[in-house]
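Take a look at subunit A:
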Amino acid sequence: MTTTVGLVVNPAAGRDIRRLTGGASVSNNYAKRRTAGCVLAGLTLVEDVDVLVMPDSSGLADRIVDDAPSDLDVGFVDMPVSASGRDSRNAAAHFEQHADAVVVLGGDGTTRDVAQTIGDVPVVSISTGTNNVVPTPIDGTVAGAAAGLVATGAIPADEATIRHGTIEVDVEKATGATSIRGLATVGVLDRAFVGTRAILDPEDIVGGVVSRASPAEIGLSGLAGGLVTHRPDEPGGVGFRLAREGATGTRVHGITVPGTLSEVRVADYQVLDDEEPYTFEVPRGVVSVDGEREHEVQDGLVTLRPVSDGPRLVQIESVLERAAHEGYFRA
Partner candidate 1 sequence: MSTETTSGTGPADTQEMTFREAIRLALREEMERDEDVFIMGEDVGKFGGVYEVTGDLVEQFGEARVRDTPISEAGFMGAGVGAAATGSRPIVEIMFSDFIGVCSEQIINQMAKNRYMFGGKTEMPITVRTTEGGGSGAASQHSGTLHTWFAHFPGVMAVAPGTPESAKGLLKSAIRSDDPVIFFENKEIYGQTGEVPLDENYTLPIGEANVEREGEDVTVVATQRMVGESLELAEELDGQVSVEVIDPRSLYPLDTDTLVESVKKTGRLVIADESPLSYGTHAEIGMRVMENAFFSLDAPIQRVGVADVHIPFSPVLEDEVLPHASDVEAAINRIV
Partner candidate 2 sequence: MVVIDIETEDGQREALRRMLTIRAFDTKAGDLFADGELPGFVHLYVGEEAVGVGACSALEADDYITSTHRGHGHCIAKGLDPKKMMSELYGKADGYCNGKGGSMHIADVDAGMLGANGIVGAGPPLATGAALTAQLKGEDKVALAFFGDGAVAQGQVHEAINIAATWDLPAVFVVENNQYGEGTPVEKQHNVQNLSETAEAYNIPGFTVDGMDITAVYEAVKEARNRAADGQGPTLIEAETYRYHGHFEGDQQPYRTEEDIDIWKDRDAIESFKQRLVDAGTITEDEFDEMKAEIDEQIETAVEEAKSAPYPDPSEAYEDMFNATVPEISQFSSQMRADGGEDR
């Protein structure tokens, strides 16, 4: 029986203003194309794999399919292209029905978009930069091999994946209510605009909720991680609120944006149970999701809840180590 692996490569590279304002690294589409080529090469570790690639309008997916190894059957998902995050969600919805594993090349945002519709299909998330929390910065060939092993069932998905948490966001305003979803972090920022999306200034951070916390991460999860460690697959999350000017609080060092080590004062933090709400009254601000400003709020109540219904993320190293243990790599 043939196995199908989905491939989502976000072509919207280079949108990070932190290249200008901070130390963000660069991953251009040529690098992504090469990484995708490595993924396809890695998939040839297993046999009888078909690959379906998310189409895009930029020509990146075309190149990936054109350059694919000749012994792989590589085609496109039949879907319209909108050149927005909607594409990742639509592709993932297709993969939810038709794929045995999916490989995502992008950042936290792309992984979140995929997570929204991917259901229980195992996800291999490869970071194409160094500024992400969820995806792993790892060689594409290695990741492709792991994806192939999980997709074919050579390594059972149940034993090789973790269930990542998410954060549910409900915004209630006079003009109506909005719900959005974050994967690793949701923040409330004191800034008027969505603007260039990135979180530029640590001083803007009012607080937030994270589904994972570790000082080894950049951004809000790293900030929370300075206070308490919370693994991505632990239920619940961590909520925190920074002290506003003049107020007292616990001083914490955090890597808030690439290239910036800041000291902030935490007025309150709380380890949250699954679905336990943590709220912010926002006279004027922006809700950020996975490091990107997403939603402008005026006189609103923002309620954040960690929820344990995120994507099943493939643990690449443990998949490969187990495969080696089972003799998979002996030719």
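The criterion applied here is as follows: a contact is a pair of C-beta atoms (placed from the backbone, for glycine too) under 8 Å apart; a residue touches a chain by one contact, two chains touch by 3 or more; residues count from 1.
With respect to how the candidates were assembled, all candidates are chains of the complex that A comes from, given by their letters.
Just so we're clear, the structure is a prediction, and the values are computed from it rather than from any experiment.
By the touch rule above, subunit A in this complex touches candidate 2 out of 1 or 2. Of all residues in subunit A, only 11-17, 19-21, 26, 28-30, 57-60, 82, 173, 175, 192-197, 200, 284, 296, 298-299 touch candidate 2 in the complex they form.
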